[in-house]
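The complex appears here without one of its protein chains, the remainder shown in place.
Up next, subunit A:
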Amino acid sequence: MGKIFFFAVLALVVVSGLIFAPAESKLAIHPMDQFIVQPLFGGDHVSWYTPTNVTLWMGLAVAAVFALLVLGSSRRAIVPGRTQSVAELAYGFIYKMVEDVAGKDGVKFFPYIMTLFMFIVMANFLGLIPMSFTTTSHIAVTAILAALVFFTVTIVGFVKNGAGFLGLFWVSSAPLALRPILAIIELISYFVRPVSHSIRLAGNVMAGHAVLKVFAGFAGALGLFSFLPIFAITAVYALEVLVAFIQAYVFTILTCVYLKDALHPSH
């Protein structure tokens, strides 16, 4: 049952990649063309309600998470199969991370952090399928994720600690004369968090995919020696698989670090 659904999602991914591929796919491709947001059903006007390729690939990422976690573990076998093993491995991995980094009382936020991780990792991996669209390469997408984390953490910090949350900016281990200056620096670094948090993910994913397309352009231009860039693409692709996972991991672990700061703001 779960397996059938999984293959159905995979087939849907491949078919939609072929159907909704850019219509004017010339040989000379621009490396940034793969990031263009376009409506699914013709036209070129994009409003907030228009279903675009971003909508499609985000939906597919959610469907993939559903296939892995809900359907993959629905049999509840004592001896897990392959899909159930991966689902259990992901659950245990994130649970241990939240417990280690954010502390025991951070476990309450485990569902949120698990959702973040699974969505980002699936969006990254689906983006690695040729002709697909990488939703996490857009700063608009990652900025929303990071802003949600930022507001969650700030609200949790104030609800849990009241005004004591401001102790995060008051470095009590530093000499008294230095503390106001450090407070300003800490305040700036606090508000810059969502910026670096979002651009790290989007920048890494976007740069990697652009590199792949640049090498693909070389392959078209070199003629007989086009096997050289194709080998390079293979190597860069392997690196991109690694980056897709590590960036999702880094996004999640930074969320845990910020959560720890909110729960225990003493410096």
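Note that in this section contacts are C-beta pairs under 8 Å (C-beta built on N, C-alpha and C of every residue); 3 or more make two chains touch, one makes a residue touch a chain; residues count from 1.
Quick note on the criterion: contacts and distances are computed from a predicted model.
J.: Quick one: find the hidden chain's UniProt protein name among "RNA polymerase sigma factor, sigma-70 family", "Na+/H+ antiporter subunit E", "ATP synthase subunit c" or "Urease accessory protein UreG".
T.: The correct option from "RNA polymerase sigma factor, sigma-70 family", "Na+/H+ antiporter subunit E", "ATP synthase subunit c" or "Urease accessory protein UreG" is "ATP synthase subunit c", the UniProt name of the unshown chain.
J.: Tell me which residue among A:H138, A:K160, A:R179 or A:R200 touches the hidden chain in the full complex.
T.: A:R200
J.: Touching the left-out chain: which of A:V54, A:A67, A:M97 or A:L168?
T.: Going through A:V54, A:A67, A:M97 or A:L168 one by one, A:M97 is the residue touching the chain not shown.
J.: Among A:I29, A:L182 or A:V250, choose the residue that contacts the chain missing from this document, as touch is defined above.
T.: A:V250
J.: Residues on subunit A that touch the omitted chain in the whole complex?
T.: Against the missing chain, subunit A presents residues 97, 100-101, 192, 195-196, 199-200, 203, 246, 249-250, 253-254, 257.
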